[in-house]
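Left out: one protein chain. Kept in place: all the others.
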Amino acid sequence: MEHASDHWSIGIFVAVLSIIILYKIVTAQRGKPPTIRRIAGLNAIDEAVGRATEMGRPILMVPGIGGLDIPALQALNIFGYIGRSVARFGNRTILAVADPQLVGVGEEVIRDAYTSAGRPELFNAEDVRFLSDRQFAFASGVAGVIEREKVAASFLMGAFFAESLIIAEVGQRVGAIQVAATNQFTQLPFFIATCDYVLLGDEFYAASAYLSKNPTLLGSIVGQDYAKLLILIVVILGTLSACGVLMLPAGHVHDLLQRFMDLFKS
Amino acid sequence: MRTLFHSIPHTHPLYYVALLATVAAGIGILALLQALPTRLRRPLIALVTFLGGLYYAAEFFIPTGWGVHKGVDGNFLSPYFDKVANISSVLGSFSIGLGVFSLIGMHLRIASRRRESWGFSLMLLISFVAMTIFTLLNEYAGKSVVIPSVAGHSSITNHDIYVVLFNGGLASLDSAMFALIGFFIISASYRAFRIRSVEATLLMASAIIVMLGQVTLGSWLTGGLPSHGPLAFFRFENMSEYILVHLNAPAQRAVTFGLALGVLATSLRLWLSLERGLYFDQE
Amino acid sequence: MDNNVWQKLQSIDPRALYVVVLVMISASIVLPGLTLPIIPGQQSKDAFNAVVKAANTPGSKFMLVSGWWSASTRGENDPQTRAILTHLMRLHVPFGVLSFDPQNPQLMDNIETSLAQKYGYVYGRDYINFGYQVAPAQTLKGIVTNMKGTLKTDWHSKPLETFPVMANVNSIKDVAAVIDITPVSSLDAWLGLVVQKYHTPFIYVPTAVMAPEGYPYRDSGQVAGIVIGVKGAGDYETLLGVKMQGTQVSTALSMVYALIILLVIVGNIGYHGARRAAALQAAGEGRGQS
Partner (left out) sequence: MSADYLHHLLLPKLLLGAIGTIAILSLVFRENKLYRLFEHVFLGLATGYGLATTWTQVLRPKWWDPMVGGGEWIWILAAPLGLMFYGVYTKKFAWMARLIFGLYFGLAAGTVFQGFAEEYVPQIRASFKPLIAHGAVTAAMAVNNWIFVIILICVLVYFFFAFEQNSAVIKRSASAGRVMLMIAFGAIFGSTIMIREALLIDRIRFLLIEWLQLGHIFR
């Protein structure tokens, strides 16, 4: 088991990244909220929701199959915003989950969305559905829901694995507008092939900030950018050090460069 | 833990006293929580969230060797690692009812009110009950429950039924659902691999090169090229390997860094209850 | 050409494609004569030669086969295992199977028993199953110095001392080669904990998805050869001069891949044809107005 003190440099590096993010959150909360770049997939949400309502067909949301993890909570957070939009249009939201705890959390999120949009009477607890915590049983259940409810839009966000293609292809077949985001790099190509919009990489984590324009979340995104910049600088310095270590004869500079590289060695 | 709460053999009367007292204390805690003024609820939730994350964070950041004897790995919090994981998985398991009630409850309602296509719901309920019973029987009774012979067939045991349900049912359905992707991946590539833009073209080209690097068909097409020297690079298996190792890996790594920072930031906001959004904002 | 034709080419009903795939796969499975000739890749050849070399090196010929796969990757790992074990039995090499997945011992046993009869292999004399190892890292560390002490029993809980095949196998030094059949990241564990100690020849037999993990180690010589997925199994069978599942599945795969490439070409012809037709039409309308 790794501890910070096993390699203090690594522990401190993780702490520094955290502090950068927290600092940017605090400054954004106090000052002028920052702006972030456009994320194409998210502009399509209102259009998708509106079209679904015209067609009189419901909207499906799936927060992945990873259980109560950070990606699922991020997905539910985004679904909360989309849910408000759905509620304003007076449409139905079906939330399909693969974890018992997410039934509890998900029900509250969707209920809150309908309540804060002023349409609490439209919320139906039966539309927050636990299907299975078993990967392919869940996929079969979601495919069934998509086919029988003829969903008009589906939002697939969170940790998806091989089942991604089953869910998205069935959605494609019923003509649903699909927006997807996942932390699993290996599933992104399949979402790209089947969905209308895909949030790549950490666009997923920027989505809630983009939708809510909430200073805390926007500040967090700025912090993440600075943390990313720090990683970029470290990689460039490390690459230059690697060149130096290779070329320079043994001596102080050589040792210094080697020591810099070893800061990140576990 | 062990020093605070001595275990008592369950044959001892005191054990039952301790059990009852703990249950009473537990209910007392719940009652006390409920009696708490409403405005204190949100800070309390924030506190509990913070404490939940604090163990792992502190266990990581506190230097090894603090508060433990020499030779023990980690710090004074480390010996509880398994205990915390156990408690969290046990307590978490109590939530399984939320899932079961959601699914089974809905189908019970459909079946009992004979709503549209209630027969399917009935089959779901029967499968659920049968699987629960025979999985438990298999665990507890081994092969001992013999179901007497039916219409001349030799008698069968509970284990035989379990095998039919598990292998014939659950495992087969799992593999069949997985195998569906074999069909879907073909229609997906037919639709997606179009020379529409530079991006789409590159996606298609790299997919096809990697595909051909994996099958005999590819070996045929470029089998004539020498296996050594500069031209060997253009054999599909070599181009495919190059794309996977040298072009895919750095792109994947860069995306991973961004995702990792996203998780770090989301975790920090959750842990410190900085999130002022849905769910977390309600009392 | 009529614009409708272009449209049709780029929007073939997926169900038609599924039927074609179904027929192609079924035919290649049911008709044993329907196989495509296979050109074995260099990596498969290296693996094959490494096994032959290890079997001909003086000293203990005992080989370790490690299985990390379960029924879920049976499609790839079963043909691989069949090809490898056929080779070992032909070379009269004694071997032991270590399983790192609870389902694996049974799956391995099915393959062993189906092949054993043909090659006169007897359990306990010529080969052995060590069963499911719960803690991979500890097992791997242990077998380096003390094989019997670490593994203790076979998968039926019979002490290893009772099996003649184990008589002279005490540590990793008595192992002529390690063959790792795996759908998971097991490579680092084997290389780090076992192989590098005495430079035991190591043959990597992964699913296609896992194969890239092995490339860097092949260049450095730590991996003697890689048998990649079903294609590798087919290559291996060709090198053995037999036609089994690997060849059949390789054939089916080549046909499916050819279909995909054909579809991509057809789809693109349709897409660009339609665009050109639309452009021509627009140009024609333009002329009419002037």
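Going in written order, the chains are labelled A, B and C, and every chain counts its residues from 1.
The rule is short, and it goes like this: contacts are C-beta pairs under 8 Å (C-beta built on N, C-alpha and C of every residue); 3 or more make two chains touch, one makes a residue touch a chain.
It should be emphasised that the depicted structure is a prediction, and the values quoted were computed from it without experimental measurement.
Considering the whole complex, the hidden chain is in touch with A, B, C.
Across A:48, A:73 or A:113, the single residue that touches the chain missing here is A:73. For the chain missing from the display, the contacting residue among A:44, A:122 or A:231 is A:231, taking the whole complex into account. The chain that is not drawn here is touched, among residues C:73, C:104, C:150 or C:247, by C:73.
Although one chain is not displayed, its contacts with chain A can still be listed: residues 1-2, 4, 10-11, 13-15, 17-18, 34-37, 68-70, 73, 101, 103-105, 107-108, 131-134, 136-137, 140-141, 143-144, 147-148, 162, 170, 185-186, 188-190, 192-193, 200-203, 206, 218, 221-222, 224-225, 228-229, 231-232, 234-236, 238-239, 241-243, 245-247, 261, 264-266. Where chain C meets the missing chain, the touching residues are 14-15, 18, 21-22, 25-26, 29-32, 73-76, 78, 207-209, 212, 229-231, 249, 252-253, 256-257, 260.
Assume only the chains that are shown with their structure count from here on.
Chain centroids computed from C-alpha atoms place B closest to the centre of all protein C-alpha atoms shown. Between the Cα centres of chain A and chain B there is a gap of 17 Å. Our note on geometry: chain A versus chain C, Cα centroid distance of 35 Å, whole angstroms. The set of chain B residues that touch two or more partner chains comprises 174, 178, 187, 189, 191.
For chain A, residues touching at least two other chains: there are none. Per the touch definition, chain A reaches chain B in the complex via residues 1-6, 11, 14-15, 17-18, 21-22, 25, 70-71, 73-74, 76-77, 80-81, 99-101, 103-105, 108-109, 112-113, 116, 126, 128-137, 139-140, 162-163, 165-166, 169, 183, 185, 189-190, 192-194, 200-202, 204-206, 208, 212, 214, 216-217, 220-221, 223-224, 227-228, 231.
On the chain B side of its complex with chain A, the touching residues are 59-65, 73-75, 78, 81, 92, 95-100, 102-103, 106, 173-174, 177-178, 180-181, 184-185, 187-189, 191-192, 203, 207, 252, 255-259, 261-270, 272, 274-279, 282. Residues of chain B touching chain C in their complex: 171, 174-175, 178, 182-183, 186-187, 189-191, 193-196, 204, 208, 211-212, 214-217, 219-220, 223, 227, 237, 241, 244-245, 248.
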